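Below is one structure. I have some questions about it.
The other protein chains are all here in position, but one chain of the complex has been omitted.
This part shows chain A:
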Amino acid sequence: MGWIKVITKESLLVAQREDLRNIMDLLEVSEKHARTLLIHHRWDADSLLAVFLEKERDRLFSEAGVTIAEPNVLAPLQSSQVTCNICNEDVSADAVTTMDCGHGFCNNCWTEHFIVKINDGQSRRIRCMFYKCNTICDEAIVRNLVSAKHPDLAERFDRFLLESYIEDNHKVKWCPSVPHCGNAIRVDGDGYCEVECSCGLQFCFSCSAEAHSPCSCLMWELWVKKCRDESETVNWITVNTKPCPRCLKPVEKNGGCNHVRCICGQDFCWLCGCAADQHHARSSCGSYKEEREKKTGQAKRDLFRYMHYYNRYKAHTDSLKLESKLKKAIQDMETISDSKEFSIKDFSWLTNGLYRLFRSRRVLSYSYPFAFYMFGDDLFKDEMTPEERELKQHLFEDLQQQLGANVEKLSHFIEESFDEFLQVDRIMGIRMQVINLSALIDNLCKKMYEFIENDLLGRLERVTHNIAPYESKGVERASELSDSWDSDDSLSMKTCNVDSYLQWDSSANGAGSSESGSPTDDSFDQSSSLDESGCSSRKRAKKEALDDPPFNLNLPAEGFDKN
């Protein structure tokens, strides 16, 4: 836990301070040099230190463009007038700046140089002006000289320098939210994972697309592209056209008569799709027959295969959208049950069940594009023999089918539980079912992932496909950075809903309102004092629901057997 962090505009400096300090301490360098070194090594302190141990210190520094100034180099210049080698002007010695490498030029020239480089997007590595000198210019000098002429550009320089921690760092990525929430996410550990930003967006950390496990990033990229390319046309074609029985081209009906003629000249019946003459309507068209074996070309088979997976994928995604409306319904119900005399107060089972439903629905939904590529020819044509593929596909589909059936059951029970006229013992029955099904489904998801990771993707020989592992608890939510002892509590409270603070403020009958000031600071004090003085159960429940992950699925195993 806690290995996924959200980095906000405000905590960006804090986020990199630890890395900077480590390098500063280990290599005994100043912050600016530590930054230059880290930027050169893309903020990978381990690789930096590996280079340090492998090569010598001087090599490490010179490659990164760090020059530690010799004290005598910086000695004040003797003469009062110096000729700048860039502009050929004579300038007074105090208008000349000498970098750590010993190369001195007039301040005007330095400033121009910096401006060109900053505008060119090279803020992170502005080298000395001297030919072939690799030294990176002192950030403080850049800042001072540039801000004298263009304060806004100096600000930009600082921001670029700060944001290097995000841009040049494979452990940190911008949250891909649109409009952008301003946050970045840092993952200390396996980069193949799914994360939730504090803005609420869930995404795949590896490719920054929406969370798509158990599809690999490549599968997902191909799938999205395929859906984009084909969805419009394919849907339209299936809804609005029928294939001509002769040329197999899709035909659109442009009049009311069901006797249509394809441009190839073939007449056919719109109702049954059979070749037809004038008297067809009187014959057997209306009677139901088993789908006859049709000659279908490869293209058509491919299309049908795609449609098969796409329709299931889409159906589950749509269900998920509808079910997510229940989230709100649960919150309403909890409020009602609090305010009224109501026999059941504890709805955690329902919340847990609902989140299990969301979680497994996602898995189920993405398992279809996964299967489309896993058992298709696009990616793994030569990885498996046809027999092996068939066998594995059957096993996978069996798992998929079990999961699907149970997810539908769970969905059914959860929806039923919202019926307000239910008897108490019926609710208790549903409760039991939801709890049992949740545990069962969690298990099935685990099994499916094991199968995918060990028997499918794990057996690939020519390529590697990594997926984000299955997390029972769902996508991990990024936690806020904490600088030091600075309590995690106060920080995590910051992320919780501001509305709840406002409620507290208004209900705090003036006890804390005498302290005026910024509302957030106030509410911190108040919330803690209210907690101690024992706030009402309603508020406590609300707070827990917001603070903790709202679902806890470490359910007792015995829940199963009673079923």
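Assume contacts are C-beta pairs under 8 Å (C-beta built on N, C-alpha and C of every residue); 3 or more make two chains touch, one makes a residue touch a chain; residues count from 1.
Note that in this section contacts and distances are computed from a predicted model.
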Name per UniProt, for the chain absent here [options: "ADP-ribosylation factor-like protein 1", "E2 ubiquitin-conjugating enzyme", "F-actin-capping protein subunit alpha" or "Nuclear pore complex protein Nup85"]: "E2 ubiquitin-conjugating enzyme"
Among A:Leu13, A:Leu26 or A:Cys87, residue touching the chain not depicted: A:Cys87
Option touching the unshown chain, where A:Cys109, A:Ala276 or A:Ile330 are the choices: A:Cys109
Absent chain, residues of chain A that touch it: 85-89, 105, 109, 112-113, 115-116, 129-133
